[in-house]
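Heads up: the structure comes next, in C-alpha cells.
With one protein chain removed, the remaining protein chains of the complex are shown where they sit.
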Amino acid sequence: MNTFLTGFSWLVLGYFLALQVILLLLAIVSGIVLYRDRMVERFARVEDMLASDLAPPVSIVVPAYNEAAGIVEAIRSMGMVSYPRFEIVVANDGSTDATLSLLIEAFELVPVPYPLRANIPTAPIRQVYKSRLPIRLTVVDKENGGRADALNAAINAARYPYVLATDADVIIDGSALVHAMRLVAEDRDRTVGVGGNVRPINGCRVRHGHLVDASVPATMVERYQLLEYLRSFIASRPAWSSMNCLPLLSGAFGVFRRDVVVDVGGYTSGHFGEDMDLTMRVHRYLRARKVDYRMVYSPSAIVWTEVPPTRAVLRRQRIRWHRGLMTAVRDFRSSFFNPRHGPVGMISWPVMVVFEYLAPIVEFLGYIVVPVAMLAGAVSPINAIGLYLIAVFAGAFNSLIAILLDERFGYFNNPRETLKLMAVVFVENLGLRQMTVWWRIRAMMGGKATQVWGDMERRGVTQMAS
Amino acid sequence: MDWTLTIGLVVSAAAALTMALAVTVIKVVHGEVMRWRGVRTAHYIAAVGEMVSRRLLPASPPRSWAHDTYFHDVLSDYRLLLTGADREFIDRLATETGVHAVLVARCDARWLQARRLRALSSLVDLADERHVGDLRRYLGDSNRHVRINAVRGLARLGDKVSIEPILDLAAQSRSWEAARMADALAEMGSVAVEPICHWIAAAVARDEAPGVVALAARILGLIGDPEAEATLISLLESDRPDWRLAASSALEHTGGDAAVAPLLTALDDPAWSVRARAAVALGALADSSVGPSLALLLTDRVWWVRQNAAEALVGLPGGTDILLDTLDSPDRFAVDAALNQLTLSGLLGEASERVAHGSATARDQRLVEKAAGRV
Partner (left out) sequence: MARILVADDSPTVRLLVRRHLESDGHDVVEASDGTTAYDLGANEDFDLAILDQLMPGMLGLDILHRWRGEGIELPVLLLSAVNDDATVVQSLSLGAFDYVRKPFSVPELKARLASHLPR
C-alpha cells in the first residue's frame, strides 16, 4: 500500500514536471514566433495592405441573442474596423428583447428579398434586412436555435470568401482584421483559418466601443483569468500555430474560409464548445482529403472580451467549457496519437487530452492521495510540501515567461500593474486553481448541478463605464 | 527531505524568483527606453519642424544626427507628410546631414537583420536618384523583406529599367511577396505601363510565370492607363481562366470602346468568375447597348453572376427598366437578383414613398406590388 502511495505521489510530480516542460518549450517557441512576427509587422508595412486589393474580402458574422444592451454600439464599432472590403452579417437568433428593432432603427434597415443560399441547414429564417447607410450590414432575423445555429445562418448569408466569426459583445481592435488577413494573403492557397488573440477587457477603460486604456482588473478572479489568457494566447498558441496544429480558433475571433466551413457542415448546434469542435472537424476533414492547408494564429489580431467578473459566473463558464472539451475528446478520439491527422493528431491533441482534459483528475487525486500518503507515513510531510512547492515554482516560472512575452504588446504602462499580475502567479495556488479543478471535476461528474446553459449577464461591454 | 527533491526545490524556486526579478527589471527598463525614445523623437520633431517652417538649414548639424535612428524616422515622417517645396527642403536636409551614407552602410551590413531592415525602410523613404544602384543591388538580397523594400524604393523613384527585373523576381517569389511587389509597381503610375506590357508579351511568348502574368495584368488595372488596353484584351482572349479573370477586372479601369466587344464575348465565358467580372467591367465602360446582353446574365446559374449583372444594370442608362421588366420573368432567381438591386439602390424605397403619397406611377405600383409578393 505504501509503495502504491509513494509511487502515485511521484507520478503526480512526474505529470506536473512533464506539463511544465511542455509549457516551457511552447513558451520558448512562442517567444521566437512573436519576435519574427514583430519583424514582419515593422518592416513589411502591413498597413499597405489596406490600400491594396490584395486584401481578400471578409464577412464578419455576428450571432446576437438578446443583445439590446450593446448591439448598436458594437456593430457601429465593428463597422469602423480598418479594412478595405468587408461586410457585417448579424444573425438575430430569435431575441426576445429589442435587439432587432434597435438595429432596424439605428442602421435604417430595409427588408430585402435576399435569396439565402441554404448551404448549411438552420432554424427557419424570418426575414433578411440590409442597411441603407454606407455601412455594409445585413441582418438575418431567424428563429431561436442557439449560437452555432445563428452563426450558420449568418454564414449562409455571407457573400465573401472569408468569414470572421465573432460575438456581439466583444471589441475588435481596429487593426485586428488587417493583421489576421495578412496571414491569409501571405499564403492564400493554404490558409483556411486564422485565430485571434483574445484579451480580457475587465478593468480596462472603454468609451464608445473603443478601448482607451488597458489595465489589470481589480478582483483576483479576473486577474487569474487574465493570467490564464496570457498563458494560452501569448505563450502557447504562437507555438501551436507554427507547428500548424492549433486545436482551437477562439469563438471570439476566428477567420475561416467560407467554403471550408460549409463543406464540414458549419457549427454544431447545441455543442458546449462549438469553436473547438469546428476547428477539429476542419483539421480532420482536410487531413482525410490530404489537402495541404494551414490554420494559424495572429497575435496581433486583438479582440477584447469581458470575462466572468464573479465566481458564480466563472463556475458556469468553466463547467460549460469542460463539458465542451469532454464532448470533443469523445468525438475526436480517433485523432488521439493518429499519425494520419498530422501534428494535430500526434502533438497538440494528445497534449490537450492528457494535460487539459485529464489535468483536473490528476490534480484532484494528488490533493487526496498525497495527504493520505503523508498520514500513512509513505511520504514524509516535508517531502510532500517540497513536492508541492516545486510544482508551484515551476508553474510560476512559466507564467512569468508569459507575462514577459506580453511585454511585446506594451499594454500595461505602469510597472505596478505588472507587479499586480506577478503576484497572481504565486497567489493563484492558494485556492483559485483548486476552485477551477473542482468545477471541472463537477463537470465530469455530470448531473443536475451542471446544467449550465445560462449565459453570463450581459452588461453591454461597450457601455461599461470607465 | 530527499536530496533530489531538495535540489529540485532549490532550482525551481531560484528559477521562479530570478524570472520574477527579470520581468520586473525588463519592465522598468523597457519603460525607460520608451520614455527616452519619446524624448529624442519629440526633440527631433520640434527641431525639424522649426527648420521646415523657416526653411533654414542648420549651419553645422551635429554629426550624431546622421547616426540616430530616431532622426531617420522623423525625417521619413516629414518626407511622407509634406509635398512641394517643404518636401524638397526635407530632401536637402537629409543630404546636408549625411543620412544617406549611414543608411546605405547599415543596409550593407551582413548582421543584425532588424537594424538593416530599419535602415532600409528609412532609405526607401529618403532615397534619391543617387541610390538607385544600391536599391537594385538589394533586389538580390537573401532576406525577403529587404527585397520587397528595395522594390518599393525603386518604384518610388520611378526606375523604369528595374520593372522587368522586378517582375522576373516576382516570378521566383512566393505569391504574397510577388503581390506586394506588384502593389509597389502600381504606385509608379503610367510610366510603368509600357515595360509591364512588354514583359507580359515576352512571358506569354516564353510560356513562363503564368501567375505573375495575371499579377501584372492586375497592376495594369490599378494604374488604369488606356495604353494597357491592347495587352489586356489579348489576355482576355487567352485560354487561361486566371488571365481572363485578371484581364476582365483590369479592363474595368483601363478599357475603352475597343474592349466592349471582347468583354461581351466574355459574358459567355465557361468560368463564372470571368462572366461576373466582365459584367461589372461592361457596366463601368459601356453604354446602354449592352443592356440586353447583361439582362441574359440575370438567369445565370451562379448567384454572383446574377448579382453583378443586376448591379451593373442599375448603373447603366435604361438598365433600371430592364430590371423592372425582369420582375415579370418566370425565372425566380432573375426576379430575386433584380429585386435585390432595386431595393439596395433605393429605387424601391422611393417608389413605396410615392405610393404612400398617392403620386405613384404605374411603374411604381408594379414595383411595390412585385416586391410585396417576394419580401
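Note that the chains are named A and B in the order they appear, and that numbering of residues resets to 1 at the start of each chain.
The rule we apply is simple: contacts are C-beta pairs under 8 Å (C-beta built on N, C-alpha and C of every residue); 3 or more make two chains touch, one makes a residue touch a chain.
Nothing here was measured: the structure is a model prediction, and the numbers come from that model.
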Legend entry - Among B:I7, B:V28, B:A46 or B:L296, the residue in touch with the chain that has been omitted: B:A46
Legend entry - Hidden-chain contact residue, picked from the options B:L82, B:V132 or B:V302: B:L82
Legend entry - Touching residues on subunit A - with respect to the absent chain: 51, 76, 80, 82, 84, 134, 174, 207-208, 210-212
Inset, instruction - Write the list of subunit B residues that the hidden chain touches. - result: 41-42, 45-46, 49-50, 52-53, 74, 77-78, 80-87
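Keep this in mind: only the chains that are shown with their structure count from here on.
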Inset, instruction - Would you kindly tell me how far, in whole Å, the mean C-alpha position of subunit B lies from that of subunit A? - result: 31
Legend entry - Residues of subunit A defined as touching subunit B within the complex: 39-40, 42-45, 48, 51-54, 110-115, 117, 127, 130, 132, 185-189, 380, 382-383, 386-387, 389-390, 393-394, 396-397, 400-401, 403-404, 407, 410, 413, 415, 418-419, 422, 425
Legend entry - Residues of subunit B defined as touching subunit A within the complex: 1-2, 5-6, 8-9, 12-13, 15-16, 19-20, 22-24, 26-28, 30-31, 34, 113-114, 117-118, 120-121, 145, 148-149, 152, 174-176, 179-180, 183, 218, 222, 303, 333, 336-337, 339-340, 343-344, 346, 348-349, 371, 374-375
